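Starting off with a structure, shown below.
Omission of a single protein chain aside, the complex is shown with its protein chains in their original locations.
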Amino acid sequence: MIAPDLSTNIGPLRLKNPVLLASGTCGYGEELKDLLDLNQLGGIIVKGISIRPRPGNPPPRLAETPCGLLNSIGLENIGIERFIREKLPWLQGLKTSVIVNIFGESTGEYAEMARRLDGVTGIQAIEVNISCPNVDGGIVSGTDPEAAAGVTRAVKRSTDLPVIVKLSPNVTDITKVAQEVASAGADAISLINTVLGMAIDVRSRRPCLARIFGGLSGPAIKPIALRMVWQVVRSVDIPVIGIGGISTYEDALEFLMAGAKAIEVGTATLVQPSSAENILAGIRTYMESNGLHRIGDLHLHI
Amino acid sequence: MIAPDLSTNIGPLRLKNPVLLASGTCGYGEELKDLLDLNQLGGIIVKGISIRPRPGNPPPRLAETPCGLLNSIGLENIGIERFIREKLPWLQGLKTSVIVNIFGESTGEYAEMARRLDGVTGIQAIEVNISCPNVDGGIVSGTDPEAAAGVTRAVKRSTDLPVIVKLSPNVTDITKVAQEVASAGADAISLINTVLGMAIDVRSRRPCLARIFGGLSGPAIKPIALRMVWQVVRSVDIPVIGIGGISTYEDALEFLMAGAKAIEVGTATLVQPSSAENILAGIRTYMESNGLHRIGDLHLHI
Amino acid sequence: MADVIGQVQICPDVFLLTLRADEIAEAASPGQFCMVEVRSHGDMDPLLRRPLSIHRVVGGGEIEFLYRVVGHGTYLLSQHCPGDRLYVLGPLGHGFQIVPGCPAILVGGGLGSAPLLFLAEELARDMVTVILGAPTKEELLCVEQFTAIGHQVLLATEDGSMGRHGLVTDVLSEVLSHGPDPRSCIFTCGPWPMMRAVYDMAHKRGLSCQVSLEARMACGIGLCLGCAVRRQDGQGYLHVCTEGPVFDAERVSWEPRQ
Partner (left out) sequence: MADVIGQVQICPDVFLLTLRADEIAEAASPGQFCMVEVRSHGDMDPLLRRPLSIHRVVGGGEIEFLYRVVGHGTYLLSQHCPGDRLYVLGPLGHGFQIVPGCPAILVGGGLGSAPLLFLAEELARDMVTVILGAPTKEELLCVEQFTAIGHQVLLATEDGSMGRHGLVTDVLSEVLSHGPDPRSCIFTCGPWPMMRAVYDMAHKRGLSCQVSLEARMACGIGLCLGCAVRRQDGQGYLHVCTEGPVFDAERVSWEPRQ
């Protein structure tokens, strides 16, 4: 038996395997160092950063729902300068791909961050979050195909790093946004970010989150995410990274079978820090026992 | 202690209490007669009917997902004439509100059905399904505000029955559709219908549903539904009926607190046929022990 | 609500669950099924109950289910112990139609013997041939129970470890080659390809054949219309929970499933 080749190409970015940690659920990597061997994974996408530090939203920021998690963190982060100074050095020691997730309040801010990251050693790609539901105006650029394309173009112009654009699921037609982003030059698309939701605490008679709405993640959203990945894979020519509720290797296989070239593990890491390792091991075993040699062999052609 | 008044007005339609059975999950009522006392409930919304009988989609039509159910029934139904002849007589014997859910392939078909139901005894209202994800073209009128308004106007013109328009969640901005539908004269809005999703069986390496995509229902979608109900309640002046993942009385209270005037129980009835009764009992007890007199008292004003 | 009375592991993946459920036991007939809760109360996942055929009704209001652990739902079910209580809805659906006085041939593959034992017990006084098959001897189920009733029991295993080396359909073909009574009824339950082969043989010889079908179910009582199977006449679909699970095989489309 030949050991399967788990490597996968996300446009110009080569990953040693298709299992990534999703932004906002793995901190800046170091928090996980005793709990998970990051070097085994395809890569890590660090917590979304912005130009200036952001304090985030007032608490409560979390609520649990059936098979799901609502969050309204509000992109709390230390800002791009402190990230480069304080967090990147540790990440540079990793033997896996480091992808930086960026969020801007304007096209200009996105471009500025891309420029700032360009040429910095230890960063293999940028993931552009145009879809955060938890900051004012955050979701707009993710739901308007034109605006999404504008951000994509600006970022592409400002960096030579591979650019992955991360889409919001809170749209009528995800394929339109995907096509615009692809035409605008994105190297890859990742999806989905969280689904806008809310919960009410009937004991206290108040919304569970201080900001009322939050982003839904976890197994509950997996069918929605998988449907959108399936649609986008069939409507653009660039690689697609699948995200949403992936907790087991079977979940990951669903996305790879739908045509995703890689997957990101989000909420599952919060629940069980070593989830990504188990998922990777499960994919490998499945490919071995089904005689599949390459990640692409998993893709269903229907 | 004064017993709480559970009655609620959905525009011109007065319900004895806010608990309804959702279309497509309670058959034509008779199937439940030994399992649930329909006369205790606020009303029943029968399986969606169309002008002509429809065979529905090929199997498999169902798949289970975490805390959710995917279905692609495809509106299998016996058509409006056989419904009136064969199913309505039994429903006429009920002492609860009977609401007929209609689906048309064109605005004309919707109007024709509304006309056909107008004046038929034993029907208290029409629920207009502009949002079925499981039939070709079904979702379009639900995601295009203009088209939704067109269907609403046509139905309103064709009947004197109260008209409830049921919205699809698969849109970027639910408030736009809601506002259009309200301006077009709808007496009430119900939401949400199912969320478009899919699942893949990794053993057989095939999509779980023959039609690949299906509608996601059940507890998994509750946070999405609640968020949309909250948004719509705050953007239109007509009554809103909340639907989506309601399984317990706490779930129902979340929707009533968000401002819904009534709720529909869907998938929960499939799982446990008497769910609606338990939910109703729970609402009553909660109101009693919190000294609330009317359904409207539950509404949070934030 | 039914009390769990027993949960016995029969072979590596197969369990026998006994529930106390007087009303179901009273009303049940062979081929009917129940929707059985698998999760613990208050849990939300897995959402749906699981359909299981009534394997037997035993003295004093008890019902038995014979089931294989194939996924999370049946795994959870196997974790329930005496003392637990489960929601069970049943008996549901249309079972086997017994034609009194006609010889019966029961053909079960693997877990397909689950509903057939109940039938065999009801047929106790008739002429009955039971044909059971499985991949290996270990997976042959209920052989003693069928034998105890006094019926003729013929066995087949794919590895030849017990009975005939081959498939149940090989045995059936031999049985039928002796020119069976034309009033014979075949009753079958098992994997789809097996039932299809059994139907083909019955159809060729003009024998009546009743099949117990499976389909994904959400409600089990006709509410969701999810449990559709194609009709042979092309006129839409049959619903396994209300019109079945046992059907005259002539009504069902045996086209390969997509």
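Each chain carries a letter (A, B and C) given by its place in the written order, and its residues are counted from 1.
Throughout what follows, contacts are C-beta pairs under 8 Å (C-beta built on N, C-alpha and C of every residue); 3 or more make two chains touch, one makes a residue touch a chain.
The shown structure was predicted, so the numbers you read here are calculated from the model rather than taken from an experiment.
Trainee: Touch partners of the unshown chain, restricted to the chains that are shown, please.
Mentor: A, B, C
Trainee: Which of these, A:71, A:143 or A:159, touches the one chain of the complex that we don't see?
Mentor: Residue touching the chain left out of view: A:71.
Trainee: Using the touch rule from the top, list residues of chain C that touch the missing partner.
Mentor: Interface residues of chain C facing the absent chain: 40, 42-45, 72, 75-76, 79.
Trainee: Identify the residues of chain B touching the omitted chain, counting contacts across the whole complex.
Mentor: Output for chain B: 66-67.
Trainee: Determine and list the chain A residues touching the chain excluded from the picture.
Mentor: Touch with the absent chain occurs at residues 24-27, 31-32, 35, 47, 55-56, 58-64, 66-69, 71, 73, 76, 210, 218-219, 247, 267, 269-273.
The definition used in the following text is that only the chains that are shown with their structure count from here on.
Trainee: Closest chain to the overall C-alpha centroid, by per-chain C-alpha centroid: which is it?
Mentor: Central chain: B.
Trainee: Quick one: which chain's Cα centre is the longest way from chain A's?
Mentor: Between chain A and the rest, the longest centre separation is with C.
Trainee: Report the inter-centroid distance (CA atoms only) between chain A and chain B in whole Å.
Mentor: Whole-Å distance between the two chain centres: 34.
Trainee: For chain A and chain C, what's the span in angstrom between their mean Cα positions?
Mentor: 46
Trainee: Identify all positions of chain C at which a residue touches two or more other chains, and write them in rising order.
Mentor: In chain C, the residues touching two or more other chains are 44-45.
Trainee: Which parts of chain B, given as residue numbers and ranges, touch two or more other chains?
Mentor: Residue numbers touching two or more other chains: 66-68, 218-219.
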